[in-house]
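What you see is the complex with one protein chain gone and the rest in place.
A and B are the chain letters, set down in written order, and residue numbers restart from 1 in every chain.
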Amino acid sequence: MNRPVLRRLPALLWLWLLWVLLWSTPSALVIVGGLLVALSVLAVSRFPGVSRQITVRPLRLLALCWRLVANLVVSATAVAWAAVRHGPRVRAAIVEMPLDADSDLLVTLATLLTNVSPGSLVLEIDRRGGVLYVHVLLVVASGEAGEARRKLLANERRLVAALGRDDPDDVPPLPPPPPSTPPSRKDDA
Amino acid sequence: MSVVLDVVSAVLLIGGALFCLLASVGVLRFPDAVCRLHAAAKAQTLGLLMILLGAALQNAPRYAVPLALVALFQLLTIPVTGQIVGRTAYRTSSLSEASLTEDALARRVPPEERLPSPDD
């Protein structure tokens, strides 16, 4: 078995598992059919392998998951309160958040984590510059925008501590940037 | 045991429905599309997760699988929707300028590169 096949094994197993779970009755037809479907999906698609881009540290990951749930509860309560108490008078800010995370998967997880932090929602991702632009509801985040940014950065450091690579220099380079297409208002339709 | 289970799932179901209601209040009252996304992405996600958990406790264990998958997909897709809607809102000038106290993105997407609001 060569390396590319081995690298895509987690994706294959996940797709297969998903198929069996969806049918929820593990008969022989479902299991064999699931394997065939998973293989054909992988054959026609070219997903980049993401599993090599991280190093899992289970304890810190568990702490992170707990933090995610706790954050979601706190921020849901805060948003609900703001909706009732402030409604149309809420104030917002857009802040920059430089990322330590260097791989696609980590950036995705950092986005998820930022989204469940009280008052913040990722508005735009500058993947190449490694910056998230975050929309912050100020009445929810308590305090001004600088405070919110400090909290977000602390969250992201926890994420990198849980899943960041041991050897960060070994990250595969990004593909070359796509040709820039500035939005045009010309009537070219 | 069944009574305990009933109480826990009743609390989860009602709590979840309450969060859904408060999220809808947010959707109704917040000033622009992105602020409304906050309500959808947090209060409503928590509400749905609580209802799913409450429903899972009332059903046979094998039905917990589709419920868990719904919860997983919800958690994974909300940030994507948020980012795409947020990005489009910013670039089409749909954000309520009056409620923004600070705008770091203006350096990257200057106002002249943005498109006129779709409502004009």
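Quick note on the criterion: a residue touches a chain if its C-beta (ideal position, glycine included) is under 8 Å from a C-beta of that chain, and two chains touch if they have at least 3 such contacts.
The criterion applied here is as follows: contacts and distances are computed from a predicted model.
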Exercise. Which one, "Monovalent cation/H+ antiporter complex subunit F", "5-methyltetrahydrofolate--homocysteine methyltransferase", "Sugar ABC transporter permease" or "NADH-quinone oxidoreductase subunit F", is the UniProt name for the chain you do not see?
Worked result: "Monovalent cation/H+ antiporter complex subunit F"
Exercise. For subunit B, which residues touch the unseen chain?
Worked result: 6, 9-10, 13-14, 16-18, 20-21, 23-25, 27-28, 32-33, 36-37, 39-40, 44, 47-48, 51-52, 54-55, 57-60, 62-63, 66-67, 69-70, 73-74, 77, 80-81, 84-85, 87-89, 91-92, 94, 115-119
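Keep in mind that, in the parts below, only the chains that are shown with their structure count from here on.
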Exercise. Can you give the whole-Å distance between the Cα centres of subunit A and subunit B?
Worked result: 16
For this session: Provide the residue numbers of subunit A that touch subunit B in the complex, in ascending order.
Result: 18, 21-22, 24, 72-73, 75-80, 82-84, 87-96, 108, 111-112, 115-116, 119, 121-126, 133, 135, 137-138, 140, 145, 182-183, 185
Exercise. Taking the complex as given, what residues does subunit B use to touch subunit A?
Worked result: 19, 22-23, 25-26, 29-31, 34-35, 37-39, 41-43, 45-47, 49, 62-63, 65-66, 69, 75-76, 78-79, 82-83, 86-87, 90-91, 99-106, 108-109, 113-115
